[in-house]
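What you see is the complex with one protein chain gone and the rest in place.
Entry: chain A
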Amino acid sequence: MIELENVAYSYGGGELLTDISLGLAPATFHFLTGPSGAGKSTLLKLCYGALRPTGGHVRLFDRDVTQMDRDAVAISRRRIGVVHQDCQFLDHLSVAENIALPLAVSGQDSADERANLRELLGWVGLTGRADALPPELSGGERQRAALARAVIMSPDVILADEPTGNVDWEMSQRLLQLLVELNRMGKTILIATHDLSLIRAAKQQVQARVLRISKRRLQLAGTDL
């Protein structure tokens, strides 16, 4: 679904990522780790077409991003749910409206989807905060809302950048539970995280591949985790 082939990326200075090859097959579960500043967020951005590779090829659903126009990339994102590290909400819209934003922009604002939204709010424990504005949320609440928005379109792929960075252990287990369940439903999951305990907990429930960015390259992490 998402394929990276010998991808290189640089923000203008030296190369941040070199010779990265990665395939996200259907219904697989991946973790992406690496030190802060290694380029985890950058790699995720390459995976949803927000950045174009400076070398190699990125294919989204069998189409090369360099040959897709803005609209084509935007439309392919409806099949990729992203939890952004900095959440990316519209501060003048309520939490519920922000979560429903992908539905609104793709013209799928039906009653069915509304019911779906209520259920999802319950899932991430934000039912009581539905009408709050994003700046009024705590860090953990923001991340839960971001996860809800990432999955509302029931995308084929979910890319999560530090989805549990600001939540307590219990909440992070619940979020992981949600992602594991989505994976069992056939979704592809890629989680960028520093949190090794999260990876360990996940490995007890699903078969997860752990990737690591080290010295600008992507490696398969050892089984010592």
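Throughout what follows, a contact is a pair of C-beta atoms (placed from the backbone, for glycine too) under 8 Å apart; a residue touches a chain by one contact, two chains touch by 3 or more; residues count from 1.
Basically, contacts and distances are computed from a predicted model.
Undergrad: So one subunit is absent here. Using its UniProt record, which name fits best from "phosphoenolpyruvate--glycerone phosphotransferase", "Cell division transport system permease protein", "Sarcosine oxidase, delta subunit family" or "Acyl-CoA dehydrogenase"?
TA: UniProt lists the chain that is not shown as "Cell division transport system permease protein".
Undergrad: I'm checking contacts with the chain that's been left out. Which of A:6, A:21, A:66 or A:88 qualifies?
TA: Going through A:6, A:21, A:66 or A:88 one by one, A:88 is the residue touching the chain not shown.
Undergrad: Which of these, A:8, A:27, A:101 or A:130, touches the one chain of the complex that we don't see?
TA: Touches the omitted chain: A:101.
Undergrad: In the complete complex, which positions of chain A touch the hidden chain?
TA: Interface residues of chain A facing the absent chain: 50, 70-71, 74-75, 77-78, 82, 84, 88-93, 97, 100-102, 104-106, 109, 149, 153.
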